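A single protein chain has been omitted; all remaining protein chains appear in their positions.
And then chain A:
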Amino acid sequence: MSTTTKVYERSKVKKEGAKRNVASESTHVTLNVKGQDEEGVRVFKVRRKTKLLKLMQYYSDMRGVEWNTFRFLLDGSRIREYHTPDD
């Protein structure tokens, strides 16, 4: 039992997404999310003031895992759920 939980912890480490700000408009912004273990990029259109928690939950739902399994990074530093695209 203990070994399986350990492996789970490890698989957590491997999953992480990169997010890039591509185009900026006045109220909305397009974010590209790229999972580490998938080739394609998923495009999201988000309001500038919305907390990224929503996006993270949506993305995780699409991948079928809990939202806090992923580590979201922008240029190598962590993004938290309480950040907004403006940050």
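Definition applied: a residue touches a chain if its C-beta (ideal position, glycine included) is under 8 Å from a C-beta of that chain, and two chains touch if they have at least 3 such contacts; residues count from 1.
Methods note: contacts and distances are computed from a predicted model.
A chain of this complex does not appear here, and its UniProt-recorded name among "G protein, alpha subunit family", "Letm1 RBD domain-containing protein", "Ubiquitin-like-specific protease 1B" or "Subunit G of NADH:ubiquinone oxidoreductase" is "Ubiquitin-like-specific protease 1B". Considering the complete assembly, chain A touches the hidden chain via residues 6-7, 9-10, 12-14, 16, 18, 36-37, 39, 71, 73, 75-80, 83.
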